[in-house]
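Missing here: one protein chain of the complex. Every other protein chain is in place.
What follows is chain A.
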Amino acid sequence: MAQNIKILPGATVCEDCTLEGDITIGGGTVVHPRVTIIAEGGPIIIAEYCIIEEYSTIIHKKSDKQENPPKPLFIGAHNVFEVGCKLESPFGHIGESNVFECKSYVGVDVKIGSGCVIGAACQLTVPQSLPDNTVIWGSEHHNREALEKQPSQLLQLDFLSKVMPNYHRLRKPNLHKRQPSRPSQEGAKV
């Protein structure tokens, strides 16, 4: 698999994590140690101000119905991936301000809007699309619609990006020019 990891300035990416394939990590995003991001089916683009916590896994799965060139998996801004969550999505788009709580699982063919919360240990395996502000929780997968998006974690991000460098080796940002967060911008590489 071709390694092509692009880390934008302002992103905090720990060295001790598995990044494979064509991955772009936006500015302000914090990637904790032991995170696995695998772009085997196509590029993964993570926008700004996301938090990806320990042991979470994001996989862009290979699939038979893939377009050529493969469509990137675009993860919007302000998403929070809590400890041990898993996202396996071969297609499309994850909105912004979503929260994937601890040990949650989002399978193939699940479309996620914005402001959604996948509760701790909730498993989404059936093809479906979650409208904006859907909250799923509990072992019985109760769901409700929140009135507004989840509050942003800017304070937490600020803290993490200050503290992380003191305790972990970080990957250096390798893109110096700020990009608009758009898929497939190969040219801006320095």
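Following the convention adopted for this analysis, a residue touches a chain if its C-beta (ideal position, glycine included) is under 8 Å from a C-beta of that chain, and two chains touch if they have at least 3 such contacts; residues count from 1.
Going forward, contacts and distances are computed from a predicted model.
*Asks:* Unshown chain, UniProt name, "Kar4 protein", "Dynactin subunit 4", "Pyruvate dehydrogenase E1 component subunit beta" or "RBR-type E3 ubiquitin transferase"?
*Replies:* UniProt lists the chain that is not shown as "Dynactin subunit 4".
*Asks:* Going by the contact rule already stated, which one of A:Ile52, A:Leu87 or A:Val117 would touch the omitted chain in the full complex?
*Replies:* Going through A:Ile52, A:Leu87 or A:Val117 one by one, A:Val117 is the residue touching the chain not shown.
*Asks:* For the full complex, which residue in A:Glu15, A:Glu145 or A:Asp158 touches the chain that was left out?
*Replies:* Touching the chain that is not displayed is residue A:Glu145.
*Asks:* If the hidden chain were put back, which residues of chain A would touch it?
*Replies:* Residues of chain A in contact with the hidden chain: 117, 119, 135, 137-138, 142-148, 150.
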